[in-house]
Each structure stands twice: as C-alpha cells, then as structure tokens.
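Left out: one protein chain. Kept in place: all the others.
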Amino acid sequence: MAVRTPDPDPEPEDPDLGAFGGVPSAPSANPGWLSEFELEEARRRLPMLYVEAIPVRTDGSGQVTEVGILLRSTPLGEMTRTIVSGRVRFGETIRDALFRHVENDLGPMAFPLLPPQPLPFTVAEYFPIPGVSAYHDDRQHAVSLAYVVPVTGTCEPRQDALEVTWFSPEEAASDAVAAEMEGGRGTLVRVALAHLGLLR
Amino acid sequence: MAVRTPDPDPEPEDPDLGAFGGVPSAPSANPGWLSEFELEEARRRLPMLYVEAIPVRTDGSGQVTEVGILLRSTPLGEMTRTIVSGRVRFGETIRDALFRHVENDLGPMAFPLLPPQPLPFTVAEYFPIPGVSAYHDDRQHAVSLAYVVPVTGTCEPRQDALEVTWFSPEEAASDAVAAEMEGGRGTLVRVALAHLGLLR
Amino acid sequence: MAVRTPDPDPEPEDPDLGAFGGVPSAPSANPGWLSEFELEEARRRLPMLYVEAIPVRTDGSGQVTEVGILLRSTPLGEMTRTIVSGRVRFGETIRDALFRHVENDLGPMAFPLLPPQPLPFTVAEYFPIPGVSAYHDDRQHAVSLAYVVPVTGTCEPRQDALEVTWFSPEEAASDAVAAEMEGGRGTLVRVALAHLGLLR
Partner (left out) sequence: MAVRTPDPDPEPEDPDLGAFGGVPSAPSANPGWLSEFELEEARRRLPMLYVEAIPVRTDGSGQVTEVGILLRSTPLGEMTRTIVSGRVRFGETIRDALFRHVENDLGPMAFPLLPPQPLPFTVAEYFPIPGVSAYHDDRQHAVSLAYVVPVTGTCEPRQDALEVTWFSPEEAASDAVAAEMEGGRGTLVRVALAHLGLLR
C-alpha cells in the first residue's frame, strides 16, 4: 500500500509568505511558488519538515480522556487511520503550521488548545524505506515534530478525512488500532500515551 | 528575611483522604490528621513534595503573552512576589494537588488549563541553607514539580495574596522582578520562559 | 504479594547530612536520626520522594541497545524483577540520591553516566491502593522521579539483588517481563522505551 504523509495538491500558498525573506515571487506568475514538480524534486533530495498533532479530549483537571484518530479514505478506496499531519512551509513558524494543519484536518470549530511550549513530545523520523525507524513514508524522508493538542469544540474533518473517531486511551494503544494506522503512526500514538502517563 | 514555601495553617484535610490507604484516622478526633506539630517535625526530617504553577495568559494560537506573578504580604508586612505553590498531601495525585493549589491561590473563577502530561517543566530543589541550589526555603527541604498553567478566567487571589500582576515575558525575566521574588523563584520563572521559547 | 519500594534497614546516614539544616545530630543521642519507627510513621502520613533509574547499555552513537532489569529475591523467596529505586534523604540533592542508589544497587564498578539535566523522563506516582495509577506500593505513597542511566562498567548487584539481566528493547517491553516486575514497573520501562524512541 502506498503510505503517504498528506500534503494535498494543489497547496495554495499564502501571498504574504511568497514575498518572505527576499524570495522572488513573480506575483503575476506565481500561483504556487513551489510547483508540484519542484516539490516532488525536493522530496527526493531533502528531509521535509512536518508537524503532527494527536487530538485529545480532556476532563476538567486536564487529564486526557479520549484520543482522536482520523479515518481516511485513500484514492484506491482503502480505509486507513491517521492523525493530523502536514508540512511546514518556508517562512512559517512551527506554531502557525501546527495551527493551520489542525484547522485544515479538524475544521474551524475544533477550538484547539495548542501547547504553550515549542517542544514536541517526540520527533518522528519517516524514511522511504521501512525498517530504518518505526515510521515510514514511501514518498519522502520526513522529520515530524509531534504534539498532543486538546480540542474543545466540534471536529468536522475536511474532504478526504471521513471522521474523527474518539478512542479511550486503552483502545488507542491497542494492536487493533495500530494495525489500521498508516506509516507506523500506531507507535506515535503509544509514545504520546506514554508521555501523557496513560500507557500501561 | 524568613522565606517560606506557603502551607497555611490550619490546613483542613479532605475527610476521604484521611481514610486513604488504611491510615488510622480516629474519626471522632481528627481535626487534621497531620497535626501542626507533626508537620513541623516531618519538615526537619524528610524532603517535602511540592507542586508549583506559573499562571500564564495565551493568545489564540497558544503562545504565551503574559506571565502572572502573585503579590503577597508577609506577616511582617513586607511585600514579596511568588507563584502558586503548595504541598502534595498523602494519597493525593499530583494533578489534584496542582488543581487544588491553583484554585486556592487564584480563586474559583481562574479556569486553569492544566497540562495534559504529568511531566513538569523543571524540578526545583529548595534547601534550608541558601546556595546549595538556586532555590531556598528556610523552613524545610522541599522538592517542587513546576508547571506552566494557562488560565482563561478571572484571578481573585485568596486572603494573603493581594493580587496577580501580569507581566510581559520580558518583564517577568527581568532582574527587577527576580529581586522581588522569594526563595529564588525568579530563576524558576526564567526557566519557565526558556521552556516556553520566550527567554532572550 | 507484598510489593515494596526498597529502602533497606538499617539505613546509615551520612554524618554530614545529619548536621544539615539545623537537624540535631549528636551522635550518641541520634544514631539514626530518622528511626525505623519514625520512618514508618512518616510513610503513613506523607508522600515519600523517590528516585528510580533504568540502567541501559548504549552503542557508540548513544543509541540504547540493552535495558538492565534487576532480579531480586524477596524475603519469602519469590523472584521478582525491578529497577534501581530508593528514597531521597533530607538535605540530599536528587542527583546525589540518584548516584547513591545506582551505586548501591549496581555496585561501584558500574560507572554510570547520570543525565546532565535534572528533569526525569517521567514522574511515577505509587499509591498504597492498586488502581489509583499505574504504580502501587502497599507500604506507602511514593512519588518517584525516574531516569534512564547508561552504565559503562560492570554491574555487581548488592546482597538482595541477584543479578542484572540485560534485555533487548523489544524483550524489555514485552508482557512477559512486565508480568514479573513489581509495583507496575513494567509500565515504567515502557514509558522509558517510548522516551528513548524504542517502543513499537
């Protein structure tokens, strides 16, 4: 199965980002300053920087009670499970990228509470060849900063994600859920649960 | 100056804690299962476990914009600055202790967002002799698990804390604020700011 | 089975610690400034501060290759597995306590590399009643700061620990090993492996 870290095409870039840092942005001719072809080239030459988020529900004392996993349909009609994931753009802060992808994947009514600290709970290294690490992505070498993000509102996933399924911590750590997750992200969920004091 | 980690007396214990873990609690005669005298004795014999919280305000993306410092009047009428701080009781979880002390020091309308993970941003060791570490407490050897806690409501400090002053990260890290803080907690605030990516 | 966080008796105190912080240390009157009886009393009244260490072997790049688990014989002749564990004394730094217990449990030739940072990889809360958290200790409420400690020498466990068994990360995370560990420390090993990027 083709496991892919999501980065939907086309990816419209913010106009103000295109002009960031002296980048020539040829305004009239730059519908996406990093073309599909160029992005494909870069993916085979450089590690790509990603952010990932595991949505959670918490109780009044901040204790995590549920873990949100996205159910997604692949172009081939297969169902897989994943988490919030996406690329950091040139000139974009990690916090802005995290917020953008959470909103993109969970909808504008999720009301996420991004962590105040910049440090992720782990760094996941996705390699195109399985087995180099716990994580793989047949399309690229991606290095992902992974965060736990409590959400307080209603999640309405975008087009290609069918729903957010809420699991108890025990279910989220199970082999059954891990087997459905793409790219080894079942391990990432377990590392998050260990970080949260919820792994047994 | 007598620097003291706050632990106001009398400290009414929860009735259900008194019966925890087979502790004999002499129900009819238990106004405080750890008497004032016994607590004083323990303070000279054992390291005491504390939790501390630095209240912060965040913007919509989770970035910390302000740091809350408590202004307190000592019994001698001196004004000092401190943070939320208090002892962990027998049988009490760290999370419950943190919630209890935040509510006690900031009032019931502070609406704190306790972190989902149990790991503090640092462990502060308070010794009765100054100079052993950055932190001191002339009354005891205390080991404190310190957390950053965003608050979303209104802070109404209890009796002996006069107010919560909100500082910018730059002000909170300043020598002027550090000089007013008791027990070396100016350092603790700086460590928190470093953890938050806000120290310069 | 009586699960106990180790704290062997008698515990000879350092003479210089006895004089710390105004503690009366007159040798003739205070051969053990916290008597066995007093320590038992304290254990039923206050959370006890502990440090724990999971010994590991690393390769030349710092990657953990093996996890050390202590095999111990209980007073009843049962065999259980555990990790390095012990109490922090009054006036003792966490680093000194960690070093003392690693040397006590692994011998003077273990040559441990204590981590440069004071932050543990997790905080484990042991309650006398099972089920409050993942960890329990029928003797006391203990809060443990847990560290991963690479050792570079030869481990020669003291009297009541029979040996250090070195497991691969996969074995150390297994249900079989977890079932043999006392007080829920199989979970603690898994949390350590997650922290090390070695949990699958």
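Should a chain be cited, it is by its letter among A, B and C, assigned in written order, with residues numbered from 1 in that chain.
Please note the rule applied: a contact is a pair of C-beta atoms (placed from the backbone, for glycine too) under 8 Å apart; a residue touches a chain by one contact, two chains touch by 3 or more.
Because the structure is a prediction, the values reported are computed rather than measured.
Student: Tell me which of A:Ser85, A:Thr122 or A:Thr187 is the one touching the absent chain.
Tutor: Among A:Ser85, A:Thr122 or A:Thr187, only A:Thr122 touches the chain that is not shown.
Student: Which of these touches the unseen chain: A:Phe90, A:Phe111 or A:Trp166?
Tutor: Missing-chain contact among the listed residues: A:Phe90.
Student: Would you indicate which residue among C:Val64, C:Val84, C:Val123 or C:Val164 is in contact with the undisplayed chain?
Tutor: In the full complex, the listed residue that touches the missing chain is C:Val64.
Student: Please output the residues of subunit A touching the missing chain, sorted low to high.
Tutor: Touching the missing chain: residues 20-23, 33-34, 38, 42, 44-49, 88-94, 118-123, 125, 127-129, 132-133, 141, 143, 145.
Student: Against the chain that's been left off, what residues of subunit B make contact? List them.
Tutor: Per the touch rule, subunit B residues meeting the hidden chain are 122, 133-134, 187, 190-191, 194-195, 197, 199-200.
Student: Extract the touching residues of subunit C with respect to the undisplayed chain.
Tutor: 56, 58, 61-64, 95-96, 99, 113-119, 121, 148, 150, 195-197
As a working rule, only the chains that are shown with their structure count from here on.
Student: Select the category (line, ring, star, complete, other) that matches the graph of chains linked by touching.
Tutor: Per interface graph, the chains form a complete graph.
Student: Looking at CA centres, what chain is most distant from subunit C?
Tutor: Checked the centroid distances; the maximum from subunit C is A.
Student: Rounded to a whole Å, what is the gap between the Cα centroids of subunit A and subunit B?
Tutor: Roughly 36 Å separates the two chain centres.
Student: Where the centres are mean C-alpha positions, what is the separation of subunit B from subunit C, in Å?
Tutor: The separation of the two C-alpha centroids amounts to 27 Å.
Student: Tell me, which residues of subunit A touch at least two other chains?
Tutor: Subunit A, residues with two or more chain partners: 195, 197.
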